[in-house]
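Every protein chain except one is present and positioned as in the full complex.
The block that comes next holds chain A.
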């Protein structure tokens, strides 16, 4: 979807609150209607901040209840037995699964998305580019549960051949060995996540590539550069930070994706050395699949794992925003 792509420009610098302006604003706000309206709108803004704070506070509170009862090490235990007294659980497996599936997704999605963005801005026939960009926008809006259903019932059966092939030729590495279980493994999850985050990375990158100054490209062409050399020397350096932040937005999505992982993965609570063998789990998937049977204690434990996910996505998204904000000239997509 296009919402995450807009610019983060603070109000234009021309509007620095000079003393005179503040005074004027102050005078404007003396009318009762103005004061109420300002109060309402500022209140809404503060309310949003309060929600963010409340999310952090409430999750931390419930998580601390759970962790204080935990008889394993919350960070390193390879178990999730919240119904035992005392409960023993840890997030090591979830952290591993989340990181691995996201890395796979990024490794596939980023190059392909950059390729599509270049295709749309520099290679495709102009008549095609518009409709294709439009379709990619729409695909970003497909709900994740539909991707999940498609992944589980269409993609998984198609993975058998690929897995067999990987096992035959790369099985010796240990990472790609396959014992022949259903291909509901972290690799499949990573591939599905890659497909899901492709539209958003493409959208943001396309917007950045489109803003490359025409002069740079024409100058390169005039010097006799081939199209690829134009892209390598003019387009990519200009778009680098945009692509990085686009990737991080995509990463944020991949880390927090719930339903697609929950439908495709057949989870076990251990770490598989092979990406092809079913098993492992991710934070979000674990919450969705364990929630139904969880007792109050189990829920608190799940909230604790959710808190970790919250912090991770907060850091990733915050970093992406900082990178975008540093580029003042960056302006939004689909505006």
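One rule holds in what follows: a residue touches a chain if its C-beta (ideal position, glycine included) is under 8 Å from a C-beta of that chain, and two chains touch if they have at least 3 such contacts; residues count from 1.
Here, contacts and distances are computed from a predicted model.
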Check your understanding: The complex lacks one chain in this depiction; which UniProt name from "ABC transporter ATP-binding protein", "Phosphate transport system permease protein PstA", "Putative xanthine dehydrogenase subunit A" or "NADH-quinone oxidoreductase subunit N" does that chain carry?
Key -> "Phosphate transport system permease protein PstA"
Check your understanding: Which residue among A:101, A:144 or A:203 touches the omitted chain?
Key -> A:144
Study note, to complete from the structure: Which of A:162, A:175, A:233 or A:271 touches the missing chain? It is A:162
Check your understanding: Which residues does chain A use to touch the chain missing from this display?
Key -> 1-4, 6, 8, 10-11, 15-17, 25, 28, 31, 33-34, 36-38, 40-49, 51-52, 54-55, 58-59, 61-62, 111-116, 118-119, 122-124, 135, 137-139, 141-150, 152-155, 158-162, 165, 195, 198, 202, 226-229, 231, 249, 252-253, 255-259, 262-263, 284, 287-288, 291, 296, 299-300, 302-303, 306, 309-310, 313-314, 316-318, 320-321, 332, 335
